[in-house]
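Comments concern the structure below.
A single protein chain has been omitted from the complex, and every remaining protein chain is retained in its original position.
Let's turn to chain A:
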Amino acid sequence: MKERFDAIVVGAGPAGSAAALTLARGGRKVLQIERGEYPGSKNVQGAILYADSLQKLIPNFRDEAPLERHLIEQRLWILDDRSYLGSTFRSPAASEAEPDRYTILRAQFDKWFAKKAEEAGVLLICETTVLDLLREGKRVVGVRTDREDGEVYADVVILADGVNSVLARKAGIRPELGAGEVALAVKEVLFYPQETLEDRFGIQGEEGVAIEMVGKITRGMVGTAFLYTNKESLAVGIGCLLSDFRREKIPPYVLLERLKEHPALRPLLRDGEMKEYTAHLIPEGGYRSIPKLSGDGWLIVGDAGMFVNSVHREGSNLAMETGRIAAETVLELKEAGAPLTESNLRLYRRRLESSFVMKDLRKYRHVHEVLENNRHFLTTYPELVNRAAETLLRVDGVDKRAKEREIARSFRKRRSYRGLLSDAVKLWRAFR
């Protein structure tokens, strides 16, 4: 492997393949290295795919990508121990136009996406782990892999090696992650006959449902749970800040089992055949966790760069967006004959700042600290709203005004006037 490339992309997830595809289309000689048996075999997500960032790269992806279902219904549930209060948005119109969000299975989707990059001319090597960046002075000039004679050289290395980014840590590009900067999520995939799923969720054909859950299921830990419909399976999972798991000392699989036993979920999950159990870290640190994004001969994209919008659970789209923008930056500099130096590659960050990627991450930069410092949002309020619903809906001879007073009293008792007011202000500040 003594060959030289214009670019080496480490990793074949959405960020890496978006970058590799873009560079190859720009006529560049690209090597993409993946440690799994095939692209996707190491990758885990819920998973919901947003069309927009993929569509910019592959406009006709709907004709060929392995998609599970497009979402016509999204539910948000606030759970206490036995009940939930929820909202549902259902729009069958999503079936008519070009749908914009789909459930996918990442092991299959990533394989397809990497294939598209290969078809554009990328040389993909699997079953190869990159061990280190090669440097000449400050400048990154290639990578060292675990293959024999495994040193490869390129003008630029794009790090798309995921949330753990061994490379970025070893190279001192990014410090070790803090337990408060990542969520640990665990998930199971449960299989059913297709008709069972369609009956259970009131869907047909390619339609799908996503349910997001917050409340007492995370036992005061900052986190959420989800249930997504695939073609013949359900993905059910739960994730919380790793710092919270450490404090509470609850094994993640115990939390997942409790979720599955919740009265709200049990009937939906009944009789499934569990075929895979996965765990993954999600970068949750947001805007302030984003490391230095480029330097002499390197750029960082996707989860490795901590690009996740946890409020809107967007990640793979940000991965594709950052991968594409990084590659476009390289193409543009190369065409202008400009060297890929630290100062020239700063263009990448400037591009991101003017895109939705950084704008969204900046918008929500306070959300986590607000939730972490105000855990009653995740425990007390779910209980209060569920009890309020129960009180209002029960017909028991108590007049409605008295019921309203009882509900107001229950809120005041648990949070006080000042507490309620300050909670409202905090939430507004976090999400504004």
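In the analysis below, contacts are C-beta pairs under 8 Å (C-beta built on N, C-alpha and C of every residue); 3 or more make two chains touch, one makes a residue touch a chain; residues count from 1.
Just so it is clear, contacts and distances are computed from a predicted model.
Between the listed names "Ferredoxin-like protein", "Ethanolamine ammonia-lyase large subunit", "ABC transporter ATP-binding protein" or "Protein-export membrane protein SecF", the UniProt record for the complex's undisplayed chain reads "Ferredoxin-like protein". The chain omitted from view is touched by exactly one of A:L134, A:V166 or A:L420, namely A:V166.
Across the entire complex, the residue among A:P252, A:G285, A:G302 or A:G323 in touch with the chain not shown is A:P252.
Summary of contacts with the chain left out: across A:A279, A:V311 or A:V370, the touching residue is A:A279.
Counting over the whole complex, chain A has residues 35-37, 40-45, 47, 105-108, 110, 126-129, 145-147, 163-164, 166, 176-179, 182, 184, 186, 188-189, 233, 242, 245-246, 249-254, 257, 274-281 touching the chain that is not drawn.
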